[in-house]
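The structure that follows is given in the form of structure tokens.
A single protein chain has been omitted from the complex, and every remaining protein chain is retained in its original position.
Here is chain A:
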């Protein structure tokens, strides 16, 4: 008797790019004629196009997933990681039967439930209790099952007092708690979870993570978890797979997979640095990043609390008055988390001569952002206004939780920075 509960074979999914709608009738007819009448291969599904968003392909069809093969054993908690566009969401959609594969198959043993969103189908006019029933039924529970677990669900959600109030009166936090409580009590053998945990407050998130590891470890159920949050994946999963451009890049133990992913990520990010010389008055020819006096660029996995030095070598092509340099640090959502400028440390470039060259070192204090993925943009300008030269994604790094903090659980994803505190009992 084998322990395999999910078996995926040659799974592929193609998407059509561009406009869908106009002109498709003629194409559909053509397609029908070629595939069904002549019995030939579909000419619109050209083989070999991978899903690389940055380069323009030759065909309108893109393979979001291509020839994926894997098996998952009973009781495993498998993290699915990969950068945006790697095919994680597509894989989830296929596993949850929201859309069908173009080719290949998925075989499943046992009931499969997926959580791509919490609170799907919640109706604002219905009470909390009615929504538990509705949402539970949508997720595939029988009414009887829900009734049996009703007390437990209400208890887990912590919104007992409002359970007969329409959910439109709920705060967003309560809403999410209730929704997750329903999902957490699903009795399916396999649970597929998207990054729905990125909601709710830290305390509740911890509770959810706890509940999920309880599900996979305690009850021997299988969990598939898609996330950008490496620490969540690490704490929840024992195995992981890395997707890249729609293909399965690596599959194995969680630590190795994350290492592969990070390396992957760094490599692909390093190529992304883009220099824009707006006015041709200055040229930045070297960006270096050092950690403990060792050059780390372009490989960059940093730990919470690391100090880095960024080295900029540039030359003025014309004389510039009041040159200013700024550095933006953005998180994965392209939100600005830090803005640094030469004025911060009292350094000024009031007059820069033509052909004068510089070797500048910017050293940070401890990096205390929340663990995650960050990119640094560098900006050269005049008087903090006029742009001369910019480098987008000059340096990208993954910041991982370290023993800088003694906590064992992950720092919640919504927290933007890590505030170091001293605790003292008097």
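The rule is short, and it goes like this: contacts are C-beta pairs under 8 Å (C-beta built on N, C-alpha and C of every residue); 3 or more make two chains touch, one makes a residue touch a chain; residues count from 1.
Heads up, the rule we're going with is that contacts and distances are computed from a predicted model.
The unshown chain of the complex is recorded in UniProt as "Transport permease protein", chosen from "Histidine kinase", "Transport permease protein", "Energy-coupling factor transporter transmembrane protein EcfT" or "Potassium-transporting ATPase KdpC subunit".
Residue-wise, the contact with the chain that is not shown comes from A:143, picked out of A:143, A:274, A:295 or A:420.
Listed residues A:123, A:169, A:307 or A:354: the one in touch with the omitted chain is A:123. Residue A:102 is the one among A:102, A:157, A:301 or A:390 that touches the chain not shown. The missing chain lies against chain A, touching residues 2, 7, 12, 15-16, 20-21, 24-25, 28, 93-112, 114, 116-117, 120-121, 123, 125-126, 130, 133-134, 137-143, 166.
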